[in-house]
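Here it is, the structure, as structure tokens.
Note that this complex is displayed minus one protein chain, with the remaining chains in position.
As written, the chain order gives the labels A and B, with residue 1 at the start of each chain.
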Amino acid sequence: MITQYIFYFFAALLIIAAGMVVTVRNPVHAALFLVLAFFSTSAVWLMLEAEFLAIVLILVYVGAVMVLFLFVVMMLDINLVPMREGFARFLPVGIIIALLMAIAMGSVFTAIYFNGAHLDVVTPTATDVNNSRELGKLLFTEYLYPFEIAGAILLVAIVAAISLTLRTGRSKKTQDPSAQVSVKRADRVRMVKMKSEKKSG
Amino acid sequence: MLPQIQLVIPELVLLCLASIALVLDTYSTSKNKVLTFRFVQISLLIVIALIFVVSPDTQEYAFNNHFISDPMSVVLKLVICIISLVVFFYSYEYLKEHENVKGEYFVLGLFAVLGMMIMSSAASLLTIYLGLELLSLSLYSMIAMHKDSLTASEAAMKYFVLGALASGMLLYGISMLYGVTGVLDLQGISSFANAGVDADMNIMLVFGLVFIVVGIAFKLGAVPFHMWVPDIYEGSPTAVTLFISTAPKIAAFAMTIRLLSDGLQDLLSDWQGMLIILSLLSMAVGNIIAISQTNIKRMLAYSTIAHVGFFLLGIISGTASGYAGSMFYIIVYAIMSMGSFGMIIFLGKKGYEADQLDDFKGLAKRSPWYAFIMLILMFSMAGIPPLIGFWAKWFVIKEVVAMGYVWLAAVAVVFSVIGAFYYLRIIKLMYFDEPDEMLAIKASRELRLVLSVNGMVILILGFIPGALMALCLSALS
Partner (left out) sequence: MSSDMESIYLAIVLAPLAGSLIAGLFGKLIGRSGAHWVTIIGVGISSVLSMYAFKDLMFDGGEIFNRSIYTWLTTGGISFEIGFMVDQLTVTMMVVVSFVSWMIHIYTIGYMHDDPGYQRFFSYISLFTFAMLMLVMSNNFLQLFFGWEAVGLVSYLLIGFWFKRESAIFANLKAFLVNRIGDFGFLLGIAAVLMTFNTLDYNQVFAMAPDYANSTISIISGTDWSLMSVICICLFIGAMGKSAQVPLHVWLPDSMEGPTPISALIHAATMVTAGIFMVARMSPLFELSETALTFVLVIGSITAFFMGLLGLVQNDIKRVVAYSTLSQLGYMTVALGVSAYSAAIFHLVTHAFFKALLFLAAGSVIMAMHHEQDMRKMGGLYRYMPITWVTSLIGSLALIGFPGTAGFYSKDAIIEAVHHSSLPFANWAYIAVLSGVFITALYSFRLFFLVFHGKERMDRNTWEHLKESPAVVTVPLSVLAIPSVILGVFLIGPMLFGDYFTAAIHVQANHDVLGVLGEDYHGVWSFTLHAFQAAPVYLALTGVAVAWLLYIKFPEIPAKIANRFKWIHQILINKYGLDDFNQLVFAGGARKTGSLLWQIGDVKIIDGVIVDGTASAIRWFSGKIRNIQTGHLYDYAFTMIIGLLLLLAVFVHHILG
């Protein structure tokens, strides 16, 4: 019984946080709400006995991605006002569409499938089952092929990110210390010999 | 385990070669990156050879039903590799002319090819999705790589956001299917649906199916999920547009067949209805809006949308021969599209994209032979016999008629007549208008040769459509 209340608490928190992400004006606040959303999600996962995923979500998303994201937001000082210009205009239509969508999906879910007839009761796994070991086993046996493809996708992402940000040639504005150190006088100063000028009489 | 590994050797080797190309590129110091380009071309040739060598004639699964090797996958992979080989060639000529050759372009291209190959022989929802993402991510970055071009950055951004939205929908549909059936592999889904489902489950399946169809429609560029096509075609550098409009369409065909036929053939009556709507809208919107375009890349984008409408006809018929008709259509389309964008590259020069219709004015005077090639391309796109484009339309229309959708076939014919108008306008411009400038066209001998061969292939295939059709039929039998 208590678990149900915990679930509803985190679920509600998740929805509120997600809503705030898209509605608050300050981008830093939005990022922080996103962190909150991740936290609630990982709490829900914990309740589903997916401990490994819950931890990874916190570590990777909150610990790395969101921190990086916050850095970027703070450093760039993005002004969201112009981007929100159309927001009010779109809002009425957006709400209507969203409502229709919710009705379309909700009617299917509530009325038909998730009314209990098709759902199995979840039985808790034994305590000696190691979550990360099971995941690892699956990843490297049954899901080896998709796992490898995911690796390739990450590689592409790295290549793309580097090639998009790396600037070479003229646009590069970096120092080269070794070149700075090894510079010689002859490279910088040129001795010019010329006749002394005479004042024109 | 070993025989399973053997099936994926082409993919594995391609992955390794792409990685090597990435490293090699840092050592390719010349401005034109000749080394990387040649290596990528050789890599594709190696992969083509490997596909020939290792692929079995039969249907075989590997990696816990995540991977399938069947005649269709083999043919599609071969076609994808061959088309990419030519596309990279055109792209290289373009980038060289515009002094913007980047090694990463070709490396990412190889990864895109890998993604397409994975999609071609995907046997589970997961691999389809991952293959699609690998392909899309490569494409986004191939466009975005042209940082100096404002339009390219904008196109990349749009493509990325809309692509993410579409992927999200597809993934949602996949999760629905998984939720209902409890399995990820298409074979399992197929047998689940085949075993008979009650009405509740059926609704859930159809619900998931709608999202999956949306994902497919986006990838193909079918109306109303087409909005990205014109903007991305126009905004991207021609080299990338060329790539987007050719090989990925074939991968999209593979995805369509895998999901709808291999997995959900039992829901035929449902997706048939959806595809009919998409097909009608695509033919109408594509053909009619294309008429008012003045930018040829944009015009070809709308023409693509129209072609997708035709292409869907074969899928709609829901039979193996119908699928073969669609496969024929999409391969032919890829060859025609390749040639058309090749012509734009051929006419362009440094700092100038020949992407206005007016750039084709009086081409017959400036270069009769290439005007003739363009004439073949446009006639073929318009579906005028005896060119191959006619047969493509013929096969799909024949299939829908055979399935009793005579009205649909009639509508298709009407739209193909309307469509002929804007293709013919280009021919009119080339043959009956005065050129704005009489400058000689500067293009390398290789480009001239490949373009000529491309045009001739369309002409010759028109006389032996049976060979290609037999190949498609055998792939889907």
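In the analysis below, a residue touches a chain if its C-beta (ideal position, glycine included) is under 8 Å from a C-beta of that chain, and two chains touch if they have at least 3 such contacts.
Note that the structure is a prediction, hence the values are computed from the model and not measured.
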item: Given B:Pro56, B:Gly182 or B:Pro224, the one touching the chain that is not displayed; value: B:Pro224
item: Omitted-chain contact residue, chosen from A:Leu100, A:Leu139 or A:Ala161; value: A:Leu100
item: Residue in contact with the excluded chain [from B:Phe106, B:Phe207, B:Phe310 or B:Phe346]; value: B:Phe207
item: Touch with the omitted chain, as defined above, among B:Tyr233, B:Phe360, B:Phe395 or B:Tyr423; value: B:Phe395
item: Residues in subunit A touching the chain absent from view; value: 82-83, 85-86, 89-90, 93, 97, 100-101, 104-105, 107-108, 111
item: Residues in subunit B touching the chain absent from view; value: 154, 157-158, 161-162, 165-166, 169, 199, 202-203, 206-207, 209-211, 213-214, 217-218, 224-225, 227-228, 231, 270, 273-274, 277, 285, 288-292, 321, 384-386, 391, 395, 398, 401-402, 406, 409-410, 413-414, 417-418, 420-421, 424, 428, 431-434, 463-466, 469
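Note that in this section only the chains that are shown with their structure count from here on.
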item: Interface residues, subunit B side, partner subunit A - complex; value: 8, 15, 19, 22, 62-64, 66-67, 102, 104, 107-108, 111, 114, 118, 124, 126-127, 130-131, 133-134, 137-138, 140-141, 144-145, 147, 180, 200-201, 203-204, 207
item: Contact footprint of subunit B on subunit A as seen in their complex; value: 105, 108, 112-113, 117-118, 141-146, 149-150, 152-153, 155-157, 159-160, 163-164
